[in-house]
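The other protein chains are all here in position, but one chain of the complex has been omitted.
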Amino acid sequence: MKKFDVVIIGGGPAGMAAALGAREQGASVALLERDDRLGGILNQCIHNGFGLHYFGEELTGPEYAKRFRDKVLADKGITVFLEAMVLSLTEDRVVRAISPTAGLMELHAGAIVLAMGCRERSAGAIALAGTRPAGIYTAGMAQRLSNVEGYLVGKEVVILGSGDIGLIMARRMTSEGAKVKLVAEIMPFSSGLKRNIVQCLNDYDIPLRYSTTVTRVTGKNRLTGVYVAPVDEKMNPILEKEEYIPCDTLLLSVGLIPENDLLTGTSVEMSRVTSGAVVDEFRQTSVPGIFSAGNVLHVHDLVDNVSEEAFVAGASAAKFAKGELALSETVSVLPSNGVRYALPQKVHQGEGKVKIYFRVDKVYRGRTVVVESGGEVVKRKKTLVMAPGEMQNVEVDKALIKGDLSIYTEE
Amino acid sequence: MNTTCIMCPMGCSLTVEEKDGAVIVTGNGCPRGEKYGKAEFTHPERVVTTLLKGTYGGVVSVKTDRPIPKDKIGDLLSWAASFRLDHAVKTGDVIAESPVACGANVVATSDFKGR
Partner (left out) sequence: MEKFDVIVIGGGVVGTAVLRSLAAYKAKTLLLEKASDVATGASRANSGIVHAGYDAETGTKKAFFNVKGAAMFPSLTAELHVPYQKTGSLVAAREGGLPALQALYERGVANGVKVEVIDRKRILELEPNISPEIAYALYAPEAGVVSPYKLTIAQADHAVINGAEIRLEEKVVSLEKTADGFAVRTEKGEYLASYVINAAGAGASEVNALIGEDAPTETHAVGDYYILDSKEAGVVNTVVFPLPDEKGKGILVAPTADGNVILGPTSRKVPHEVAEENEVTREGLALVREGVGRLIPCVNLRSVIRVYAGTRTAVGSDFIIEESKKVKNYFMLLGICSPGLTSAPAIGEYVAGVAAEALGLKKKEKMRPLPARFHLTKATEEEIEDKIASDSAYGRIVCRCEKVTEGEILEAIRSPLPAHTVDAVKRRVRAGMGRCQGGFCRPRVMEILSRELNIPLSKIRLGDKGSEIAPYEVKDGYEKV
């Protein structure tokens, strides 16, 4: 049985930043990572675009991870457990894990930070019709096989989903010798960054079709092709317009799901919109001492925001473990009118500023984001454009909070 | 040339043309877009990130240490396809100096043990 002030589950960008945040408060930290090295998903994201905000430099995923990994490994106050899988956790903060070197482990935590990241939605989760040949992968699986193992999953590719992973893999597959025939996106807009549309699709003349989906797949042992069809306003495929595209590979980039399985059986309040926990500005969940940050809390677009958020979560967890997290009354943050969700969902009254992250439900141009509290406007932010695929934020002065915060857009 | 500006989430659709020796950008919503459009027209360039294969197996992630002209990307990827790395490298090591003669070196972005 081991005791730590802060136990962090997950050694990716969120976990590593949380560890450093906790250490800054002088806490003893255990960092549990299931892979054989720290870095998480960044280890397979060899493209750049990371760190523009956090470091003021443009880094690749592995380089960004290294910045944190080096600091974590150099800090003797952080005990890193690699190849360690957490099996369960309890509300009184007992974490059970297993690893080949340590066997079964029981860790007692002053506070826990959840940093498990997310998983990809599979072909089964979208009930994809057709046969079950080899040749169908999530974009992340294809990414790992190529960027970590050095193997290409196929040569003639169709990609379903124009989120960033799908766009990045369109370029990766092309660079490694495959032909990407089409990226199909079920929405009328892409959830990925504009920069990726230009530098991953346009640069390589890869066609992108909006309001289009894959209806079924063919092939016995290996994929031989897919049927694509346009969709109507309800996202239902217009089957009369099905078109067959021969290919040997289908990559799915159809959604990321926060990996909160460990919370099953606990009373941690979850948000149905984010699929992550409901948290306050310290990233503490409804169960005292359990904190959450990064993709397991809500799916991010920029790792820079993950690091910032996780640092706060780690520091707050450390404070909690030392009994120093004094908390006042909270108010709720209530999104409406174009704002699909806002996080944190709860804010404590007091001093300083709080950064509210949010996503809109569709593309809005020229709208103003308004935050109201107790019937008064406490913040107005004019925007040029807001897209669902780009997480927004607005800062509010906590001293102005007089009641629940309402966040919405207006024209 | 038609392109999308990537300077901010607006993603303005730009049209860039050459008229009487000058490069004219239309469709931009701000001066950054004009600058971007001109650069994309006269000397489009990209940082290239890719993999190199090890002589004895395995792959290492690499990048060009500065942007290279867009029309050299194909050459770079061709070079990367046939190059084999026969020794261990650490993140940041220069693996090849200006392999496609644009002054951009290819550097390792992760450690490679030289399996």
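Going by the order they are written in, the chains are A and B; count residues from 1 in each one.
In the analysis below, a contact is a pair of C-beta atoms (placed from the backbone, for glycine too) under 8 Å apart; a residue touches a chain by one contact, two chains touch by 3 or more.
Keep in mind that what you see is a predicted model, and the values were worked out from it rather than measured.
J.: From the list A:S122, A:S211, A:S286 or A:S332, pick the residue that touches the absent chain.
T.: That would be A:S122, which touches the missing chain.
J.: Taking the entire complex into account, which one of B:C30, B:V47 or B:L77 touches the absent chain?
T.: B:L77
J.: Return the single residue from A:S28, A:S146 or A:T274 that touches the missing chain.
T.: If we include the chain that is not displayed, A:S146 is the one touching it.
J.: Looking at the whole complex, which of A:D5, A:E176, A:D280 or A:E309 touches the chain that is not displayed?
T.: A:E176
J.: Contact with the hidden chain only, please: which chain B residues?
T.: These residues of chain B touch the chain that is not shown: 51, 53, 59, 73-75, 77-78, 80-82.
J.: On chain A, what residues meet the omitted chain?
T.: On the side of chain A, residues 34, 83, 85, 87, 98-104, 119-120, 122-125, 127-134, 138, 140-141, 144-146, 148-155, 174-177, 204, 215-216, 220-222, 239, 261, 264 touch the unshown chain.
Quick note on the criterion: only the chains that are shown with their structure count from here on.
J.: Counting only Cα atoms for the centres, state how far chain A is from chain B in Å.
T.: Taking the mean C-alpha position of each chain, the two centres sit 27 Å apart.
J.: Chain A touches which residues of chain B in the complex?
T.: Residues of chain B touching chain A: 3-6, 8-11, 29, 46-47, 49-51, 53, 57-59, 61, 63, 70, 73, 77, 81, 91, 109-110.
J.: Once bound in the complex, which stretches of chain A touch chain B?
T.: Listed in rising order, the residues of chain A that touch chain B are 43, 46-48, 58, 60, 62-63, 66, 146-150, 175-177, 194-195, 197-199, 202-203, 365, 384-387, 390.
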